[in-house]
Every structure is written in C-alpha cells, then in structure tokens.
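The full complex has more chains than appear here; those shown keep their coordinates.
Naming follows writing order (A, B, C and D), and every chain is counted from residue 1.
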Amino acid sequence: MASEATAIPGHAAGVTKAEAVPPTRPGVIAAAVYQNGQRLRDIEIDEAGQWRGRENVVIWIGLHEPDEALLRQVQAEFDLHDLAIEDAGKAHQRPKLEIYGDAIFVVARTAHMAGDEILFGETHLFVGRGYIISVRHGASTSYMAVRQRCESSPAALAHGENYILYSILDFIVDNYMPVVEAIHAEVEELEDKLLRDRLAKADIERLYLLRRNLLRLRNAVVPLVDVCRRHEHLELPGMDAAMQPLFRDVTDHVRRVQEDIDALREVLAFTFEASLMIGQSEQTEISRKLASWAAILAVPTAIAGIYGMNFEDMPELRFRYGYFVVLAVIIGLCVTLYRFFRRARWL
Amino acid sequence: MASEATAIPGHAAGVTKAEAVPPTRPGVIAAAVYQNGQRLRDIEIDEAGQWRGRENVVIWIGLHEPDEALLRQVQAEFDLHDLAIEDAGKAHQRPKLEIYGDAIFVVARTAHMAGDEILFGETHLFVGRGYIISVRHGASTSYMAVRQRCESSPAALAHGENYILYSILDFIVDNYMPVVEAIHAEVEELEDKLLRDRLAKADIERLYLLRRNLLRLRNAVVPLVDVCRRHEHLELPGMDAAMQPLFRDVTDHVRRVQEDIDALREVLAFTFEASLMIGQSEQTEISRKLASWAAILAVPTAIAGIYGMNFEDMPELRFRYGYFVVLAVIIGLCVTLYRFFRRARWL
Amino acid sequence: MASEATAIPGHAAGVTKAEAVPPTRPGVIAAAVYQNGQRLRDIEIDEAGQWRGRENVVIWIGLHEPDEALLRQVQAEFDLHDLAIEDAGKAHQRPKLEIYGDAIFVVARTAHMAGDEILFGETHLFVGRGYIISVRHGASTSYMAVRQRCESSPAALAHGENYILYSILDFIVDNYMPVVEAIHAEVEELEDKLLRDRLAKADIERLYLLRRNLLRLRNAVVPLVDVCRRHEHLELPGMDAAMQPLFRDVTDHVRRVQEDIDALREVLAFTFEASLMIGQSEQTEISRKLASWAAILAVPTAIAGIYGMNFEDMPELRFRYGYFVVLAVIIGLCVTLYRFFRRARWL
Amino acid sequence: MASEATAIPGHAAGVTKAEAVPPTRPGVIAAAVYQNGQRLRDIEIDEAGQWRGRENVVIWIGLHEPDEALLRQVQAEFDLHDLAIEDAGKAHQRPKLEIYGDAIFVVARTAHMAGDEILFGETHLFVGRGYIISVRHGASTSYMAVRQRCESSPAALAHGENYILYSILDFIVDNYMPVVEAIHAEVEELEDKLLRDRLAKADIERLYLLRRNLLRLRNAVVPLVDVCRRHEHLELPGMDAAMQPLFRDVTDHVRRVQEDIDALREVLAFTFEASLMIGQSEQTEISRKLASWAAILAVPTAIAGIYGMNFEDMPELRFRYGYFVVLAVIIGLCVTLYRFFRRARWL
C-alpha cells in the first residue's frame, strides 16, 4: 500500500504511517488518509484536495472549534457549501441532515457525564464521496476512540466514509446512555426520598433541574431519530445498502434512548403529582393535630380562667375539695377529648 | 417419519422421539425438529445446521440467557446477522421487528405476575425459513407450555415457524392480561378507599408505584402493536396468508391490552385529581371547625380574663349573683355561637 | 311469496308468517328468513343453511349470550371463521370490524340507561351474503325494535343484510344519545352546585364516577367511528353503493356522540380546576377570618392578663375608674381592629 | 330581462321586481329567482321547481325553522336527499359537508353577540346546480344582509349559487369575530383583576363560563375549517375555479378565528395556574402573619399568666418596681419579636 502512496505527486516516496507527523495546527485534532481500510498517512489540511476522488481512498479530518480561516480552507479543499460552512462555524444548530448536491451535512448534539455534571456539545459532519470531516463544538468527547476502533477493523473501515459516519453516530448515541442512566439513578433516589421521607426544598430544586436536563437531552435526541432513519432508509446520495443494518441499529438505539427519556419525564410528572398529594395529606394531618391539641388545651384555660375570676360570691371556691374536683374535671375532660381525637384518627 | 430421520448422515437409524435425550447444556431449554407438525426428535445445537432447508421441517430452539459462546454457535448454524446476535446477547432492547434478508428478528417484552409482584422479561425471536429460535432474558415464563400446546395440534404446527411465532406472541400477549387485571383490582381498591375513607401516605405510595408499573407495561405493549400489525399485513418475508387471521387476532388482543392500560392510566389521573379535591375540601372543613371552636372558646377566656383583673373598684364583682350571671352569659354566648356555626355548616 | 316458501324442500307448503312459531331454544331470540323485504317465516337454527345463497333472501338471527354448542351450530350453518366464533363466545372485545373472506365480523359496545344507571353491553355481528347474525352479551337492549322497524319498511329491508346491519348500528348509536344526555344533565347539576354553593365529598365522588363513565363510553364509541367510516367508504365486500348515505349518516351520528363526550370530558376538567380555585379561595378567606378574629380576641386576653397579675404595687389598680378605663380601652381597640380588618376585606 | 321572465309559463307577463310580493308563509324568510346576478322576482316555494335548470338562473330560498310540511315541499321541488332533509328538520348537527350526487349539504353553527350574551344557532345549506336553500335554526342572524350585499354586486352574484354559498359562509365566519373579541375583552378584564387584586368567587364563575363558551365556539368553528378547505380545494361537484380565492379567504378567516380561540383557551389555562400560584402565595403569607402575631401575643399572655398565680411566696410580686419591670420586659420582648419577624419578611 505504501507503494501506492509514493505515487502521489509532491510527496516523498516511502513515507510510512509510523513517520507521519501528528497535525499540530490549532483546531485540527487529526487528519489522515485511509485506503482500503488502512491508514495511509497523516496529512495537512492543504494537502487534502490532492487525495480527493481516488479509488478506495477516504480522507478523515477531525476539527475542534476551528477558526474562520481553517473552515474556509477546508471548504476550499472539499468544495463545501457556503451555508453549511457558516453553520459549522457557530454552535447552536438544530440536529439535522442536509443534502448539498452529492454531499451531506449532519448536525448532532452530544452529551456526556463529567463527574456529576452533564456536558452538552455539538458535532457537525461533512460527508461526501471519499471524505468525512467532523467539527466539534463545546464540551464534547474527542472522536479519537472512534478512529482507533475503526482502524482496528480495516475490513469494515474499507466501506469508506459511510462506515465512519455510522461509527461516529453510534459513538454519539452510546454516549447518551450513561447520561440517561445518571439521571435515572437520581430520579430513583428522589423517588425513594419522596416515598420514605419528604422532599426538602433542595430536593425540589434537584427535581426541577432534572426536568430541565431531560428536556435538553430530549431536544438533542429526538431530531436525531429522523437523521438516523433517513440513513437507514437509504435516502441519501452514495449510501451503501450494506450499511443499512448498521444505521438501523443506530436508529434503534437512539429510539431506545428517546423512550427512556420519555419514561423518565413521565415518572418525574408522577413524582410531582405524588409530592402534591403527600404534601396535601401532610398538611391536613398537621391541621388535624393542631386543631385537636388546641381543643384539648382550651379546656384548662377556660375552666381555670373562670375560677380565676375575682367575684366575691363564688361558692365553689369555698368548697372543701373544690380545687381538687376542678383539677380532676380538667384532667378528665382532657383525657376524654384526647381519646376522642385518637378514635377519629386526628391524633 | 422415523425412517426419514434415519436418512440424516451421522445419526443412528431408529432414533425415536421417546429415546431423545433432553438437552442438558446450560442455556438451552429445548431444541427439537418437527416435520409436518410432528416432533421428529430432540437435537443438539450443533446438529441444527444439518436439518435446515429440508422440506416441511422446522427446527424450534428455546434458549434462556445464553452465554456468548452458545449464541455464536447458534449464529453459525443459522447464518444469523451479527447485529441481531449482539442485540440478543443483552436485554434492554425496545420491542421491535427487524428484517435481515429473508429472516426476521423480533424483540418482545414479557410481563407476568409472581404473587403480588409484576415480573418483566424480554424475549428475542429469530425466525427464518424452517427454524425459530427463542431467547429469553430476565423473569419470563418458559415457553414449554406453548410447545406442548403446539405439539398437541400437529395440523396447525405443520404451518411451520410462522405458526410457532404466532403461538409465542399470543402467549406473551395472553400473559399481559392477568397483569392488567391485577393492576385493575388494585386501582379499584384504592379508588374505593379514596371515595369511602381517605388515602394514607402508604396508599399514595401504592398509587405512585401503580402508575410506574403501568408506564412500564405500556412501554412493553405499545411497540408490540406495530410488530403484530406488520405480521397481520403480511409485510414480512415468507409469511403465509393463511396465518393472517391468527396474527390479526394477536394484534387485536394487544390493542385491547393497550386500551385497558390507557383507561387505567386515565383512571389513575382522575384519582389524583379527585384526591386533590377531597384533600382540599377536608382541609377547608378542618379549618372551618378549628376557626369555629377557636371563636367559641375565646368567649370564656376573654370574659373570665376581664373578671380576673385585680382592680380595686370593679362593681360587678360585688354584685350578689354576679358570678352566676357571668357564667350564664358565657354559656349563652357559647351556645349562640355554636348554633350560628352549625347553621353556616362550619360545624 | 308463500308459494316460493313451499318450494323449499323439507318444509310443509303453506306455512305462513302468522303460523311461524317463535324460537324457544335458549339463547335464540329470533330467527327468520326474509325475501324481498318480507318476512317469509321463522326458522330453527339448523334449517338456516338450507336458506343460504338464494336470490333476494336474507336470514336474520338474533342470539343472546349463546352457549358454545349453539355458536358452533351457527358456525357450521354459515361457515363462520373459528377466530370470530371464539371472539363471539366471550364478551370484552374491542369494537372492531374484521373481514374474513367475503364475510365481516363487527363488534360494538352498547350503552343504555336503566333508571339512573348506565348499563354497558356488547354486540357481535356476523354479516355475509344473505345472512346477518347478531350476538348480544351483557346488559344490552334487544334488537326486536329494530326488527319491527325493518319489517315495517319492506322496500328498505329488500336491500338485504347491509340494510339490517345499518339499522342495528343506527340503533346502537341512537341508544348512546340518552346516556350522553343523562351524563350531561348530571354534569350541569354538579356545575350549578359548584358555582352556587360548594362541592361536598359526595359530589366529588359523583364527579369521579361521571369521569369514569364518560371514559368507558368514549372507549365504546371512538373505535366505532372507524367501523362506520369503513362502511361509509365501501371498503367492505358486498357493500351496496346505495347504502353509502345511510352509513355516512351513522358515522355522522357517532361522531356527534364522540364530540359531545369530548366536550363533557373537557367540561369536567374545567370543573376540577374551578373547584380547586374556589376551594383555595375559600381556604384563604377562612384563614383571613381566623387570623382577624384571633387578633381581635388577643386584645382583651393580653390586657386582662396584665391586670390580673398579683404585683403588690400596680398603681392603675387603685385608680378610681381604672377598671372602666381599661374596659373602654379594650373595647376601643377591638372595634378599631374590627374596622381595620373590614376595610382590608379580611372580614 | 323582464322579457325573459314573461316567457315563463303560468306567470303573468310584465311582473316586475317591484311588484313581487314578499313571501308570507311562516318559515319562509325570502325566496327569489336571480338571472345573471339580477333579482328576477320573488317566488312561492311551489313555483321553485319550474325555475330549476334554466341557464344562468339561480333560486335562493331562505327558511327559518321550517315545519315538516314545508321541508318536504322543498325536498320535492329540488329532489333533495331524504337524510339531508331529516337532518335539516332538527338542529344539533355537527358542522359538516356532505355530497349527495351533484348536490351538497352543508351544516354550520353560528354564533353572535346579543348584548352580553353569546347566542348559538345552526344553519343548513342545500346547494345544487341553480339553487341554494338556507335553513336557519335557533338564535342565528338573518341572511337578509347577505342577500342585500349580493344583490348590490350583480357581477359577482352572476357566478351563481357558489358565490351565494361563499357569501353566507363568509358572513357566518365574520360573525364569529365579535364573539371572540367579546370573550377576549372579558379575559383581559379577569386577567387584570387577577394580577392587580384577587379573584373573587364571582370571577372564578365568569372564568368557568368563559371556558365553556370558548369550548362551544371551538366545537362550532373547528369542523368548519374542513368544510371551507374542501371548497377551496375544489373537491366538490360544480365548483367554479374562479371561486377558489374566495373560499381560500374564508378558510383563512376561519383558521384565524380558530387560532384566536386556541390562544384564548391557553391564556385561560395560564390564568388558572397563575391564580393557583397567587392563591397559594397569599395563603402562605397569611399563615406567616398569623403565626407571627400568635407568637408576639403569646408573650404577655404567658408572662402575665405566671404573675397572676396565687402562690403565697412569689418574691417578684413584692419588688418595688416589679410590675413596671415586667411590663417593660413584655413590651421589650414583643418589640424584639416584631422586629425579628419583619426582618424575616413574615410580617
């Protein structure tokens, strides 16, 4: 294969993979040429155009938050559409798939866990005959792992840019899973707290933030279902029928993620409703207790108040055991009331 | 028929059904060959390939949580697709139907009652010309009952793998019914408690768990409607038109289950709302009672307080029947207030 | 026409309609043969087969909760499909329309008022060329009224089984109307109570049961829209274009019922929300009153408490009109507070 | 044109428009014949048939709650379908459009303001080649205004029955607008009251009735969108392509009405939620105030109570300025508590 590489004009013969220098230009993470699934050599961006259109050759470039100049250079090398380049220059695109002539432009939102936090990012992909360019924005994981996995199965990689596209989409969707699981774990914790104990204000805040994160994740995932489905249904230029089961598999995974998200959203809605019900039932219980004790304690207050009056002629005050009788009456009434409220399950 | 069996190379002639040894390999529940609806003999997994493609022969293998090696062996024997095998190796798939060439791969979620508890499982089915392989995961019921029922009606079983597929789907859907009924019974119990008495915190917890279980059941059932409908509409390779009414019947049952689940979900939403309304009305009632009694008991407190003051010149204190008059006034006011609140339906 | 009847082998000539004996077999409500819209004679189930397939003849059998044997006999006479017969043997089917060859099987849920109560039932209909068989389950109204109405317009009845099918569906849909009206009346009563007075717990229970009944009615009606629509669109075997306006009319009625049900459901949701709002506003009002009176009554309690202290040196106690001044102050403060709370609309 | 009119057999020559006698039969509001957009003459119902089918002639009859006999006569003159006539005889139809051969039957619900009240009515329209018959039920506005407007633009009216149909539908839809605006004004008033002050029970009742009226209006308007859309798309017999922009305009207006209704419904839902939030926040505020004052007033009560005890040996009672010290302590504690609650924003 190295003999083929030597045939490229302007490149010293015998440059082998091991000698290739990693691209050091800022914004370029990796840029390599593959032939029949084997990495031929690393390239500079400005060499890319020379490699285009060769049989069984695919150019795979990975960029991270490239500057305007770099993007324009890439555009020039691959004849990319102006609007797609403009989109790729800024984040905050909707996940989508757009066809420009015989090239496609894919936008996907990524999500992964960094410790306790969910980090959202965005990846833009330019895919055309013989090349694939990924542009990452924000806190997304590098696709180096995808590259390594692809390089380790040259037979698959020989399918070209569509296999790489599949691998990246698969990687993105796989990365959603731990995020969903982390949210799932937190939901279960809150659920447990709700049912065993009660939700404090901090828990309500967590609940609130979970709902927001799920919403954001859902907005990332749902449009991706359509992107994957269009690949699966071979609606795109240059799509290889042998790729269909692979893209169907991704579609299926992303649907599974969506189903999990929707289930979690519904569970959080149940949690809200259960929390309202429990809160209301607690409130009623407290009111009942408050009313019961108020009634019980009103007895000594009222009776003692009466015998605390200073009338000159209050015969009971002079009764021999008046005080003790009154004490007994007070205690008797209190006990009776207490029992009454217990029976009524107010206490 | 045994004579045909003897024709298989590498197998002793005269092996009869009675002599067949049940498969003992872990993960394999049953593996048998049927011809024209009659069980020909039990087989080992590695014999399966030899039986494929024969006229009127169907191989039926039942696996339970097979290990990687077993799955790979099955794959080799039946030329199954890599992705389907990967899916079958792990649970947590969405219910779905996928076509790989002339074979189909079906995923269904199962549910059945074990005492008071709902157990969820997953079944994966590989169906192709002349074979059907079921792979069970988690707490699912064995399909031995299906096998026995099929074997007892050879005429039907002679329709081959599609009839077996129908029988398994029918069995799965039938098993949903008692789950729905158990939930139904519990909902009615809660409903009764809500309307006659009041929901305690434990009841709200049960309500909450019912909603979660219904959600989970719904997520199992709803995608199955589509799986069954595609069978009914003969959209699949090798599907026999005579099977159509059978699959339509399953579709109908699964829709009926879905309708029941949706009705129960709505009833639980009503229960939530009714519970809020009842809770609120109770709370208001308690507040009314509390306010009424507070007002009534404020009378003796205020009056007695006044006559408990130590002013030197308080003429009433020296009136002959002052004490009794005041007592009468207190009692009179209290009775009047009490009647007032009764009329206002606060008490 | 009687002369034609005599032509049937195995039947005495001259049997006239008047002489026909009503079927006495349990489960059979009525079984008769019609020719060109005229009732020819009543028949036994086992004669039915002989009448099939004759020009302009339609056999109309009405069953009520038939036993297995009767159903099997009917099946034999009319070559009905096994699965449809199995369905017809048990209630709890979804409303649906299924085509078996050139026969159709219709399931409808019925509802009618019996005093204050809504009774739900189920009717299964087998319709094929020259025959119609109705199977009623549960508390459904007899179709004798339909039969009489059909017999009274022979020109229409001459259209055969499709006209009878139309008449029965029309009758079922017409019977929904009084149920909807009864619910409507009850909703308006509750609404009135809510807005004029307040909902007691018994009213909330009625509200809850109304919602459940509406849900059940809706589940009966909604799938019937599709059943009727398929008749209207002539998607069925042997359907006569002249019948189209009739079936469109039924579709329209059932849609009207559905719209009414949906409106009532929404009204009940409004009722729930209005009840929450009124309840909350009442609760706030009570709290305001409670707080106001507590504040007013705290004045005499606090002041009297102070002058009830036993300090030796409390100069006010010895003032000439001290008591009266304090009384005046207490009354003055109470009146001031009362006015303040009135102005603030707390009282 | 008058010369053409004289050509009609059985009619005196020279009958001119001015001489035409307004129809006095109860139920008939107006009945006239138009030719090329000019009113030819008023007619009796039983003459109508003679005018049918003439070139460029359109018969326009307006009925209001006609009796059975009148409807049957109209049916006979225009060969109308039985089912449509049955529908037209009673109100409470769903808005719809039905095709009977080359005639169409349209049902629309009308709404207009009469003072503060919304009055709902129903209009049925029979439209066929050369004639249009409107049947009004309930409290609907007369279409005399439409007739006058049509007569004042003969060029447009010359398009015949479809132009009249358009004019009536346009009039019906235009009449919705003031209803929506009246509801809109009332919603804004309630909104204002909610945000500035608080909702009294009477306001909640108004809110409730607004929601009901909106629901009813929506049920009138939504099916009309489809009726108009079918006209716009020329799906109907005898529809003139020149009419398309007119019907599109009506469709657009009715959609605009629907959008306004939906926006108002959503606003009322927001109002409900805001009212709950405000109510809850008020309730909490009151509870806070109540608790604060209870705490403050408990101080004198408790302290005075202690020094009101009659123990023989209570040294403080004999202190020289004991009373004043205690008074000062009470006032000091109360002020401290008051400040504390102010700082905590409970007071």
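Simple rule for what comes next: a residue touches a chain if its C-beta (ideal position, glycine included) is under 8 Å from a C-beta of that chain, and two chains touch if they have at least 3 such contacts.
Everything numeric in this text was worked out from a predicted model, so none of it was measured.
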Whole-assembly copy number, given 4 chains displayed = 5
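Quick note on the criterion: only the chains that are shown with their structure count from here on.
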Ask   = Quick one: how far do you have to rotate subunit C to sit on subunit D, C-alpha fit, nearest 5 degrees?
value = 70
Request  = Starting from the Cα centroid of subunit C, hunt down the chain whose centroid lies farthest away.
outcome  = A
Ask   = Just how far, in Å, is the C-alpha centre of subunit D from the one of subunit B?
value = 44
Inter-centroid spacing, subunit B versus subunit A (mean Cα positions, whole Å) = 27
Remark   = subunit C touches at least 2 other chains through residues 276, 280, 283, 287, 290, 294, 301, 305, 308-310, 314
Ask   = Graph of touching chains, which shape: line, ring, star, complete, other?
value = line
Ask   = Touching subunit C in the complex: which residues of subunit D?
value = 81, 83, 87, 92-94, 96, 98, 100, 198-201, 204-205, 207-208, 211-212, 215-216, 219, 272, 275-276, 279-280, 282-283, 286-287, 289-290, 293-294, 297, 300-301, 304-305, 307-310, 314, 316-323, 326-327, 330
Task = Using the touch rule from the top, collect the residues of subunit B that touch subunit C in their complex.
result = 191, 195, 245-246, 248-249, 252, 255-256, 259, 263, 266-267, 270-271, 273-274, 276-278, 280-281, 283-284, 287-288, 290-291, 294-295, 298, 301-302, 305-306, 308-314
